[in-house]
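Worksheet: the structure to be examined is printed underneath.
One protein chain omitted, others in place.
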Amino acid sequence: MMNFRNATRISGVVATGAIAALLITGCSRGEEGDGGTGGEASPGITDTTLSLGISSPLSGPTAGPGSCTVAGLYTYLEAGNAAGGFEFGDGNTRTVELTYLDDVYDPAKAVANFRQMVDDEIFAYVGALGTPTNAAILPIANEEEVPQVLLVTGATMFSSDQDANPWTMGLLPTYFDEGRAFGELLVERGEVTVAILAQNDDYGDDYVAGFEAAIEGSDVEVVASATYEPSDPTLDSQVTELAASGADALLSAVSVTPLQVGVLTKAQSLGWLPEIFLPSNTSTPATVVVPGNGAAYPAVYSTSLSKVPVSPAFAEDEDVIAYNEAFAEYGAGIAATYTPHCAWSYAEGAILEQAFAGMTEPTRASFMEALRSIEDFQAPLLLDGITVNTTDPTLPAIQGLNLVQFNGTGYGPVTAG
Amino acid sequence: MEYFIQLVIEGLATGSIYGALALAIVLVNRATGLINFAQGGMAVVSTFVAYALFNAGAPLALAILGAIVFAFVLGAFLERVIVRPFERGDPDTAVVVTIGMFVLLGGIAAFFFGYEPRQFPSFFGLETLNLGGVFVSLRSLGTIVVLAVVVVLLQLLFRGTKLGLAMRAVADNPESAALSGLPVSRLLMIGWGLASVLGVIAGVLVAPQLFVSPGMLDFVLVYALAAAILGGLDSPLGAVVAAWFIGVIENLAGAYIDVIGNDLKIAVPFIVMIVILIVRPQGLFGRKVVVRV
Amino acid sequence: MTLLELENVTASYGHAQVLHGISFQVGDNDAIGILGANGAGKSTTLRAISGMVQVGGKITFDGTDITGFRPDKVASLGIAHVPEGRGTIGDLTVRDNLRVGAYLRKDKKVADDIELCLDLFPNLRERIGSNASALSGGEQQMLAISRAIMAKPRLILLDEASLGLAPSTAQNVYRAIRRLRTEQGVAMVVVEQNAMLAFSVVDHAIVLETGSTSLAGSRDELMGMDEVRRAYLGG
Partner (left out) sequence: MNNTLAKLAANTWVRIGFAVVVAVVLVVLPLVSSKYVNYQLSLIAVFGVAILGLNIVMGYAGQVSLGQSAFLGLGAYIAAYGVVEGWPIPLIFVLCAVVPAIVGLLVALAAARLRGLALAMVTIALPIIGIPLAKRLREFTGGSQGTTVSWLRAPEWSGLDHDQWRYYVVVAIAVLMFLLARNIVTGRIGRAFRVVKENESVAIAMGVSPYKYKVLAFTIASLFGGVAGFLYLGIVQYTSPETLSFHTSINMVAAMVIGGSASILGTIIGAIYFVFVPNLANQVNPQLTALVSGAVLLAVLFLVPGGIVSLPRRITQAIRAVRRRAGGSPPETPQSPSDRVPAPATTRPKSTEKKNEGKRQGQ
């Protein structure tokens, strides 16, 4: 081992070497042609191909939804490729390749994946799941002028200020909107007491904020609230706490499927039967409401924006048939189990196709312009009345929510008054 | 008052989940002197076997039995093939080996079943008993009863049988145990096999509530470790009592102390654990080890 | 009759060879001592017999070639090894340690033999319920020997039984060992730094120097040799 004097001397050498090297190499690296404001093609696009990238959690606790964000999109794109490719506004037909990587919901890994894919010349980064991972990528994407769009997250931050972050856009109605929709329904009822159970993060916070914004000044009163960590093994004690309030309604902003089922079973086992409000991502009848015996409650509401391909209620639907067929071929190997994210990311593929059709130049700027000009587009798998509008720079691509009510097997229009 | 009792009951039920896995940790520690981070992973893979058997049409009892057999073989196999070369080496390396198994087993489970949680049927049904305004679910009761039975069986094994005695001897001093003719290699395999069985029992007990997924026991494992250590690491009864204690104290603190709330209640059992350990380093039920120099 | 025979036995730890061809025999009811300085390979010889190190050459016990057998297998043939540093099982009580010693026995007389050990070492009787780790050094040594006795072995390998003990305690321990030998006729290989103690038990001895046999002979022959007296008997 070297002694300290040696170490000092060596540091001196290092410094000298560093300066010399700087002088020799002239410290410049080829500037990358980002953004592509001129007519020159952006990276990742040729006359026949376009490459997209996505980094989502494909392992770990959030891997179920994460895999679906890849599987649905991959299904749509591969089906399109198989049918001859996608038509672009510049007159070319291109096949679209999707590169996907696992980030385990870790922001540092997500940034690494993003940078790697940009290095490998993806044209755009699309449809990634996860608030912290996307938050870490956001400034880089905007600095490098790489589209980071149609993100599968309901956090408001990705869509609310698109003038400041012109290369970023969310896909889904925000959690805030979902919460507000529930609040509005209750306000019409008049005097109601509500208990709120919310995940202790932006998901829960946005949800509750939307709900509270809707009930402000009304006769709806929040009489109890509790939070939980996504890592909690059970929410029994939270439900016990809330049940003590005996509220008329429970807003259960729980994003973890087993926990949501646990909430439904626990509340009724305590003899507490409020009206239940479930968020869109944990309201699937087959995996949540039926196992949780939701029929025991006077009413179970949710918001929905997409058809449920795994539900018999939609078995005859044309979109669903096409989706199921394509998914079996392309997506099933990526996501073993259905979550709504599969349907959402499939619709996202169609939105991308719309944008491609509007692209007049093979550039990222042209892509963003086209993506921002979609109006009243009815994407496949989206429910009637839910449309894609991208022209408002403060909103995500999909707006509008349908309030729905559980009818014993699936969801139908709200009936109770 | 009813609310208080209800919270205590919930705490006991939640604590039972931690306790089930803590028992497996105690057993491995007793049998091999190791802490096994893969305990949860082994339990999950075995629980998936029960899930697969059940979905293939086997009756639940048979599916669980099949999973128990599988778990024993899995535990013995992992000990023999993967852990064995590292048992006498650097303890840090051995722990990292169990971390590697934990990651690998999770990956294997995900390869076959994906990450999305899957429903698992309960042995005890969904009914709830109303005892004077306090609600107790059959499932919680069943879990507690099974745990109690397992603790008794384990005490009998360790205190009353030659096998148990031999396992303790091997865990403590394998070299001397071998000199007395104890088949160390086989005993270590049996120890891991039994611990793995306890793991799958924990798995099928909690699966109806947590669902089966590769990560279902990740956080439970942390609580279970805390319970095992608080209980003294070599006492099955201690581990379960400590697990109940953790479940109850967490609930009460979350509900009654506003500044703690639901988000920080997880800190309470750990802080209590730290305080107890500092006062009583051998844990609540661990035997005092006399240090001679 | 020859009970144990070592022929040109070598042993190594990893790549360091410690024994360079040791040969000796132990007959039924025989007791042989191994003397030598620190690091001469005394303990290693015992560990070689028990299968605790890598060995070469040939070791035969009661007509069976046991070279390379694992320790539990060696023990099951009737060899009990009391290792250096006692090797009691610290977390187990004295009684449980004795029961572990009898692990391989199928007969019903284990309880009787526990009594026998407690007669041999009355100190242990008072500590029967204590953990082995709580015993004094002398008590632990007594326990370790008792644990070997419990196996009802045909040969006991005894390693440095007096190490770290007060002289009077060491005398006590060796008194019990002599009793064991005279009353039960167990064969022994005794490794001991204190040659006087060793000679109080054994009939023959070998002297090791850096892994090889330098001297061998009967007790009286060896005690008559100047170099032995100078080196090991302090005279």
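For clarity, chains are labelled A, B and C in written order, and residue numbers in each chain start from 1.
The definition used in the following text is that contacts are C-beta pairs under 8 Å (C-beta built on N, C-alpha and C of every residue); 3 or more make two chains touch, one makes a residue touch a chain.
Predicted model only: the values in this text are computed from it and were never measured.
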Task: Kindly state which of the options B:3, B:77, B:124 or B:270 is in contact with the chain not pictured.
output: B:270
- request: Kindly state which of the options A:155, A:342 or A:404 is in contact with the chain not pictured.
  value: A:155
Among A:52, A:79, A:101 or A:222, residue touching the chain not depicted: A:101
Message: Can you tell me which of A:111, A:187, A:296 or A:403 touches the chain that was removed from the display?
response: A:111
Field: Residues in chain A touching the chain absent from view
entry: 1-2, 4, 6-7, 9-11, 13-14, 17-18, 21-22, 25, 27-29, 58-60, 67, 100-102, 104-109, 111-113, 115-116, 118-119, 131-132, 135-136, 138-140, 144, 155, 157, 200-203, 205, 229, 333-334
Message: Residue by residue, what part of chain B touches the chain that was omitted?
response: 29, 32-37, 80-82, 84-97, 99-108, 110-111, 172-175, 178, 184-185, 188, 214, 222, 225-226, 229, 233, 263-264, 266-267, 270-271, 273-274, 277-278, 281, 283, 289-293
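In this text, only the chains that are shown with their structure count from here on.
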Task: Report the topology of the inter-chain touch graph, choosing from line, ring, star, complete and other.
output: line
- prompt: Considering the complex alone, what residue numbers of chain C touch chain B?
  reply: 50, 52, 70-72, 75-76, 80-81, 83, 87-92, 96, 99-101, 103-104, 131, 133-134, 147, 151
- request: State the interface residues of chain A toward chain B in the complex, per the touch definition above.
  value: 59-67, 200, 226-229, 231-234, 236-238, 240-241, 244, 257-258, 261-262, 265, 269-271, 287, 291, 293, 335-337, 339
Query: Where on chain B does chain A make contact in their complex?
result: 3, 6-7, 10-11, 13-14, 17, 106-107, 110, 113-119, 126, 128, 130, 135, 137, 206, 209-211, 213, 215-216, 218-220, 223, 250-251, 254-255, 261-263, 266
